[in-house]
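This is the structure, below, for whatever I ask next.
Removed: one protein chain of the complex. Kept in place: all other protein chains.
Chain nomenclature is as follows: A, B and C, assigned in order of appearance, with residue numbering initiated at 1 for each chain independently.
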Amino acid sequence: MGIELVELTPDRVVATMHVEGNTQPYGLLHGGASVVLAETIGSVAASINAGPGRFAVGTDINATHHRSVTQGTVTGVATPLHRGLTMGSYEVAIVDNGDRCICTARIACALIERDPGPTRQA
Amino acid sequence: MGIELVELTPDRVVATMHVEGNTQPYGLLHGGASVVLAETIGSVAASINAGPGRFAVGTDINATHHRSVTQGTVTGVATPLHRGLTMGSYEVAIVDNGDRCICTARIACALIERDPGPTRQA
Amino acid sequence: MGIELVELTPDRVVATMHVEGNTQPYGLLHGGASVVLAETIGSVAASINAGPGRFAVGTDINATHHRSVTQGTVTGVATPLHRGLTMGSYEVAIVDNGDRCICTARIACALIERDPGPTRQA
Partner (left out) sequence: MGIELVELTPDRVVATMHVEGNTQPYGLLHGGASVVLAETIGSVAASINAGPGRFAVGTDINATHHRSVTQGTVTGVATPLHRGLTMGSYEVAIVDNGDRCICTARIACALIERDPGPTRQA
């Protein structure tokens, strides 16, 4: 999909994606591509914040598509809404080259211990 | 439910709600109450922005509950994500007395002409 | 809100709610009322399936409002989509008196142990 991470901190994960190559038949950016971008950077943000003993698994995602975009690059920014011990949630805003918001998404992640006992599987 | 509007502009709608009287059996604020607050102020914000010839109808809503709250007052703030001609979407953040975010929601509204023709009903 | 439980099994939770008393200013059933109904029966279903050592807390909810309704009673039916050890998710369909679907919702619940250790709080 050509997603490129350009900033990677616990408070902010940013990535870019080219519109070209990720379009649906009408030539618009595929809504699903926006969601892949959102789920990717939201999960990365959750993993960074999960700490060394846990990993993050996306459980719920939602997205509202505000505008279509036909060319250029889009940029997604993930920021934390809540950083808990077993759950984390992140907001993702995706803008086009003209800095217009094309999609807003939110992802909830479960934080799983790396060596879960028998009662810890989701 | 005791929702009280305290700020009402196109760019920001704010309302408060008491936790007491809106709890589920464990004594926590009912998640549904947070969503009623979110849907109320999101719809009000959409209606203000719809202009005189249209009204707003909520079509999609989602909410992530971050923390529980057992007492006091919660405050919801709705801000626009996108103000289109036929659709509008609004972000809602709900905080408790300690300014901790307890819920994040997003609502999409269809903007309907007040006298729709036969092909305009949703 | 006048929500009345009429069926309560692990595989299906049903409740009714009167439209009257739960309307927004235009006289339509408030979208938030549908979500309260959904979150209530979804949480009840999750609690029934959580077993004696755990309780369910709603973490994510979403709803799509398909039609407006102005009178009568609506009926919500919650059925399980997934019953895991730490998460459960439930589908809720709400129909009006004429059995037309007015709202579809989905709720995800975290299942919390009743006496969580220090690393188990959400």
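Observations on the model:
Rule of thumb we're sticking to: a residue touches a chain if its C-beta (ideal position, glycine included) is under 8 Å from a C-beta of that chain, and two chains touch if they have at least 3 such contacts.
Since this is a predicted model, take the numbers as computed values, not measurements.
Here the missing chain is touched by one residue of A:N49, A:T64 or A:S89, and it is A:T64.
Contact with the undisplayed chain is limited, among A:A33, A:M87 or A:L111, to A:A33. For chain C, the list of residues touching the undisplayed chain reads 60, 62, 64, 66-67, 81-82, 84, 89, 91, 101, 104, 106, 108. Where chain B meets the chain that is not shown, the touching residues are 59-60, 62, 84-87, 108, 110, 113, 119-122.
Seen from chain A, the chain kept out of the figure touches residues 24, 26, 30-33, 35-40, 43, 55, 57-65, 68.
Following the convention adopted for this analysis, only the chains that are shown with their structure count from here on.
Counting the residue numbers that touch the partner chain, chain B and chain C have more than half of them in common.
For this pair, chain A with chain C, the centres built from the Cα atoms lie 27 Å apart.
Each chain gets a centre from the mean of its Cα atoms; for chain A and chain B, those two points are 24 Å apart. Shown for chain A are the residues that touch two or more other chains, namely 60, 62, 84, 108.
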